[in-house]
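Missing here is one protein chain; the remaining ones are kept as they sit in the complex.
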Amino acid sequence: MKEIMIEILEKPSLHEPILIEGLPGVGNVGKIAAEHLIDELKATKFAVMHSKFFPPQVLVNDEGVIRMVSNDFYYYKHKGHDLMFLAGDYQGLTPEGQYELAYAVLEIAKQYDVKRIFTLGGYGIGKMVKEPRVLGAATSPKLVEEMKALGVVFRKGEPGSGIVGASGLLLGLGVLQGMEGVCLMGETSGYFVDPKSAQGVLSVLTKILDVQIDFSKLENKAEQVDKLTTQIKEMENPHADSHFDDLRYIG
Amino acid sequence: MKEIMIEILEKPSLHEPILIEGLPGVGNVGKIAAEHLIDELKATKFAVMHSKFFPPQVLVNDEGVIRMVSNDFYYYKHKGHDLMFLAGDYQGLTPEGQYELAYAVLEIAKQYDVKRIFTLGGYGIGKMVKEPRVLGAATSPKLVEEMKALGVVFRKGEPGSGIVGASGLLLGLGVLQGMEGVCLMGETSGYFVDPKSAQGVLSVLTKILDVQIDFSKLENKAEQVDKLTTQIKEMENPHADSHFDDLRYIG
Amino acid sequence: MKEIMIEILEKPSLHEPILIEGLPGVGNVGKIAAEHLIDELKATKFAVMHSKFFPPQVLVNDEGVIRMVSNDFYYYKHKGHDLMFLAGDYQGLTPEGQYELAYAVLEIAKQYDVKRIFTLGGYGIGKMVKEPRVLGAATSPKLVEEMKALGVVFRKGEPGSGIVGASGLLLGLGVLQGMEGVCLMGETSGYFVDPKSAQGVLSVLTKILDVQIDFSKLENKAEQVDKLTTQIKEMENPHADSHFDDLRYIG
Partner (left out) sequence: MKEIMIEILEKPSLHEPILIEGLPGVGNVGKIAAEHLIDELKATKFAVMHSKFFPPQVLVNDEGVIRMVSNDFYYYKHKGHDLMFLAGDYQGLTPEGQYELAYAVLEIAKQYDVKRIFTLGGYGIGKMVKEPRVLGAATSPKLVEEMKALGVVFRKGEPGSGIVGASGLLLGLGVLQGMEGVCLMGETSGYFVDPKSAQGVLSVLTKILDVQIDFSKLENKAEQVDKLTTQIKEMENPHADSHFDDLRYIG
């Protein structure tokens, strides 16, 4: 069996596409952001990636129909640069799998002559934040400056532990292939899925990409998570005031 | 050393065989069901699979004789479709091993032109059930409807976490090879081996396959497990009434 | 780098050699037994096996000199059948490594036309035993009978969990190569290294192989371990009588 199997659904002709990655991770920020963008732009799926580096299981949809775990490629025709998306169910289970999957994604990206990559993720800070900032890291000082001008926050020592997984490796391995890139990280507690942080990431990214999308579905999801976390806090501590507290104790 | 070694004992000529898999898993439901069917039909072993993805050990029988850990293939000549079975001691130890073993099984299945697969397993629900339902998941909406008509239960959101291991991968990877399939999952507590749940799965499966078998051995085993679990409950809680309680605390 | 590297020191000409394996395991019984036999017979080392399946470290001797972790082959010229030994520092770290190493050992064994293998190990029973029995498992019913006649104990249901590691795999994989074999397991608590159990295994094995050796070094080691365990028991329970107690609580 091949380690990574790529099923091609369509071979679109793309003009200088930009790759945008959002896979599961801290607060699922990257995955939520990428999938919202794909849905709102009605992007087209063109390739499906299966791999023995993913969990050995199938998923079952609401109708009882089975499908393999996958990472999926989408495209969207856009003025200037077309967009290519990578979203999916899981990241690779092992370090070796992570490297191999990132490498395989870049092989596809190279075929379409991708020169720039945005990877999306969450930056766990261990407490609730009202206005999550969008932190950045980039593959060159020039790109850091370009992103600063577009509202991305760069802070010395953040993220101190580097960027783990696909969002990091696609950029690191991408440089070796002549691609440049930026990781956009939405601040998040790290305890819950965080659509609000995803929205923050998307407001920066859509400005950079010059696309307009509706955020109402994301806002609805964020409200639902807010209600849930408020309920949890009230159960834990009925006399707490209304400030956002450090929720580190939930762990 | 080859990752997977297949020893061929016989090369039967099979007519449009259906593959039925039952390996160890939740409540050992799939393994018990498949082995009971193999025994009652007196199916013939025709291939043995060894692999370095299995535990690095040998098993010793009651006479002191050693044998390698294996997964085994059986066949049974039947009107309409012949039957092919996969049963054995263990599943693959690693995610990668799970994928490779499922792939190797499908290679054998392809040689015999298998077009339909039934995988058997348990669905752990964390408490004792008097009348375990048989839940299903299938590779197409058409097959879901077909199974519903035959008494298989499809419930939205079940199984929520997908189907892990051989029972899932054989179906997921099978689709990529042009095979269709169904997973039949007997409800089970998940705390004990569960012959009653296996019997439930088999009453549905034998109807689908149009075979008649005797269930008395399975019923005996179920009674023994029932006695044992009743004893355990009485030791734990001497004044409990006779209802089947939530046994989640045993964990 | 090759997964397994074999350094040949000498290419002895051996007559129908019997392979005897003793590597680290439960109570180190197999390793102690094999190394005592090698020392007493003054067997000659003829091959050294290094592998990335061993721990990534070097060992340092009392003079401060480094050597790689290894498994080593020895031979001893003997009437009837010559003897070949496998002893060493570690077993493979992973299941896959265990399979690959056992396979590589059998490749060497095949070159020397080995037809019979004895693997030595401990059988952990969770309590101290005054007179450890030597249990057996073999690759055929005929060999079981042969071993019974030589004093090896075969008990239904023992060992219930099979034989894990090199002592099992060499026999299981050996059968696939046309070799027959026996595993000799000395009963041991499983809490301490156990030279007395190793001596029990060797008294059976030397009778089978028809070799005479001195056991005094092994007896000295056994006395030292006895003293130590007696001291530990007295510290734990100063008023205990002198019987060998169940030491399961030490775990």
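Each chain carries a letter (A, B and C) given by its place in the written order, and its residues are counted from 1.
One rule holds for everything that comes next: contacts are C-beta pairs under 8 Å (C-beta built on N, C-alpha and C of every residue); 3 or more make two chains touch, one makes a residue touch a chain.
These numbers come from a predicted model, not from an experiment.
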{"item": "Contacts of the hidden chain among displayed chains", "value": "A, C"}
{"item": "Contacting the left-out chain in the complete assembly, out of C:68, C:153, C:213 or C:232", "value": "C:68"}
{"item": "Touch with the omitted chain, as defined above, among A:114, A:128, A:169 or A:205", "value": "A:169"}
{"item": "Among A:27, A:122 or A:136, residue touching the chain not depicted", "value": "A:136"}
{"item": "Residue among C:56, C:80 or C:160 that touches the chain left out of view", "value": "C:56"}
{"item": "Contact set of subunit A toward the excluded chain (per top definition)", "value": "92, 95-96, 98-100, 102-103, 136-141, 144, 154, 156-159, 161-165, 168-169, 171-173, 175-176, 183"}
{"item": "Sites on subunit C contacted by the missing partner chain, in the whole complex", "value": "1, 5, 7, 50, 52-60, 62-69, 93"}
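Methods note: only the chains that are shown with their structure count from here on.
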{"item": "Steps needed, at minimum, to go from subunit A to subunit C via contacts", "value": "2"}
{"item": "Interface residue identity across copies subunit B, subunit C - same or different by half", "value": "different"}
{"item": "Subunit A and subunit C: spacing of chain centres that average the CA atoms, whole Å", "value": "53"}
{"item": "Where subunit B and subunit C are represented by their mean Cα positions, the distance between them in whole Å", "value": "38"}
